[in-house]
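Selected chains only, in their assembly positions.
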Amino acid sequence: MAKGVLPVDDAFERLRALPYENVGVARVDHHRGIRQGVPEVIFGEGKTVEQIVAIARSMRRAGSGVLVTRLDPEKMRAVRRRLRGAVPHAAARCLVIRDGRPKLLGKGTILVVTAGTSDIPVAEEAAVTAEFLGNRVDRLFDVGVAGIHRLLGKQERLRAARVLVVVAGMEGALASVVGGLTDKPVIAVPTSIGYGASFGGVAALLGMLNSCSPTVAVVNIDNGFGAGVLSSVINRL
Amino acid sequence: MAKGVLPVDDAFERLRALPYENVGVARVDHHRGIRQGVPEVIFGEGKTVEQIVAIARSMRRAGSGVLVTRLDPEKMRAVRRRLRGAVPHAAARCLVIRDGRPKLLGKGTILVVTAGTSDIPVAEEAAVTAEFLGNRVDRLFDVGVAGIHRLLGKQERLRAARVLVVVAGMEGALASVVGGLTDKPVIAVPTSIGYGASFGGVAALLGMLNSCSPTVAVVNIDNGFGAGVLSSVINRL
Amino acid sequence: MAKGVLPVDDAFERLRALPYENVGVARVDHHRGIRQGVPEVIFGEGKTVEQIVAIARSMRRAGSGVLVTRLDPEKMRAVRRRLRGAVPHAAARCLVIRDGRPKLLGKGTILVVTAGTSDIPVAEEAAVTAEFLGNRVDRLFDVGVAGIHRLLGKQERLRAARVLVVVAGMEGALASVVGGLTDKPVIAVPTSIGYGASFGGVAALLGMLNSCSPTVAVVNIDNGFGAGVLSSVINRL
């Protein structure tokens, strides 16, 4: 049995050769783009302007495009002053830095749907992320189930999508209805929109997890970024 | 201030004159029919056959019709053997004893809608209760939102109803959709149908409480009886 | 089977003809008044002054009265400066814009009851909403169950109501007691009043859902608006 031990250790030694760069605040993982097909992204919430700028510059030095998410207006202004060429997406609370336009890598269109207008920031985070990763994105906002004709009137855009992202707070019922109207994968994003017994998005989350449409999968509450990445990864298949 | 105390005491004395009869296991409240417009009903779960029979007989002696709810098949058989003339409603797990047919007291039709077939027992409890209380009841079962055309194809029956009861488990989304298609009150009954993150009906309950349709109110999980009573009380207005 | 597909598509095409107007931030659903019997209402929380004004103006252009809810004092002032003729209801945190007085559409009186004084803002939201929708509203505040004589002394007003709205935080027991004293429908509104194990209204919500009075249905925590709409819809029957 001891025989097995050595090769393992040896293998682990070689793992050190992996390309990442220690920029002090974070091990910037340049390799992830290769392994996972997504460039590193900076989650802006809870990071200082200095930390964001340092990580972004390290990524730029490595030749990568940069997406910064969850920036409140003030932090966005501060980061933009220090990072030249950063393009803001206010509704999405995101910032994008890259050379030229993204290469189109997704094969079809990703449709991002919201139940209400308050869900738009999360939906835009998903949409901007998917565009950053090289996808065509269509947006269909404020088509919640209490006025079902608003959604039914847009059937052909549902059908034109290759992947769908449904963003909804409150009872989150939209995901099930959309799932019943398409034969494509539906990524559901519960939002923290609501009050009282919405419990910060838990009602929508549970509604989506219990969807009677078996083509629906769910990401974390308000996780527009994750929905953008996952829909992009699916759209590249 | 002491002046106010005596009349109160006096008043409370007189309250003793209220008509109820102590049958040992429960104070049968014959007066409730007058106060609340509903005859006393026996919640069968957790009561023994003997207790059910004793309460039912007391009510029959007082001239009242009797509804027994939440009877499993075995208990239903045992109660029927001892209470002549009891009419079983197997799907609703209910038993009805009365003289003749109920007088029609509700002004319109109560429509009971379910999302799936597993929700039918709770829906039937609501329907049988409403019929027992003198209402016309229409039933529209298995029209959940993942196949929205099933519901949309029945619009005229939705429109014909004066009060609607929507019974759904899992994500409970049907209440919101129905609420958006009618201008009549919707009583939503979450059911414990589901598994995993349905948490015994909590997902449906939260979904319904967070309904984006403002004409929806909610009763307890699996509370078909309450929905039957409340829809009946509304239908008498 | 393929035969069924075409008519559906055809039907969905026609749904596009439904009257709504895209005002940028929200699809204002002028049609809802027809379908649901309630004019569109603006939920003020989380919307900017600009968004509220834009939606309100679109509604006014369509000839509709406007109700704006959940306005904190500062936002209410800002909106009033830009919308001439808006009538504030400070205790309800609401703003109403309409031509003349509402037509009386409700057949009886809606009685709004509160357990404590802290529940009044939610109760007023319900009352103002019901008045906006054409109902006579009676108010009976601060009659919680720890001093039951306060409620019992007002029995004739309970009996005079056609629909009751009970607003209570903490243990929410008032809904059950009121439900036991009337044969009319009771809409219960749990409030987030309380601390510690009230869990932001959850204790009151659970208390109301488990009411031993079968004529009680519940809406979301602090949802005075929903209670106003639903009681109005019932009062029009």
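Here the chain labels run A, B and C in written order, and each chain numbers its own residues starting at 1.
Rule of thumb we're sticking to: contacts are C-beta pairs under 8 Å (C-beta built on N, C-alpha and C of every residue); 3 or more make two chains touch, one makes a residue touch a chain.
All of these numbers come straight from a predicted model, not from anything done at the bench.
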Full complex stoichiometry in copies [only 3 chains shown in place]: 8
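Going forward, only the chains that are shown with their structure count from here on.
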Of the chains present, which has its C-alpha mean closest to the combined C-alpha mean? C
If you average the Cα atoms per chain, which one ends up farthest from subunit B? A
Just how much do you need to spin subunit A so its Cα atoms sit on those of subunit B, in degrees to the nearest 5? 180
How big is the gap, in whole Å, between where the Cα atoms of subunit B centre and where those of subunit C centre? 25
Between subunit B and subunit A, distance of the C-alpha-averaged centres to the nearest whole Å: 45
Note: subunit A residues in touch with at least two other chains are 116, 147, 152, 196-198
Residues of subunit A touching subunit B in the complex: 115-116, 144-148, 152, 170-173, 176-177, 179-181, 194, 196-199, 202-204, 206-213
Hey, which residues of subunit A end up touching subunit C in the complex? 116-118, 142-143, 147, 149-150, 152-153, 155, 193, 195-198
For subunit B, which residues count as touching subunit C in their complex? 8, 35-38, 41, 107-108, 149, 162-163, 179-185, 187, 205, 209-210, 213-221, 225-226, 229-230, 233-235, 237
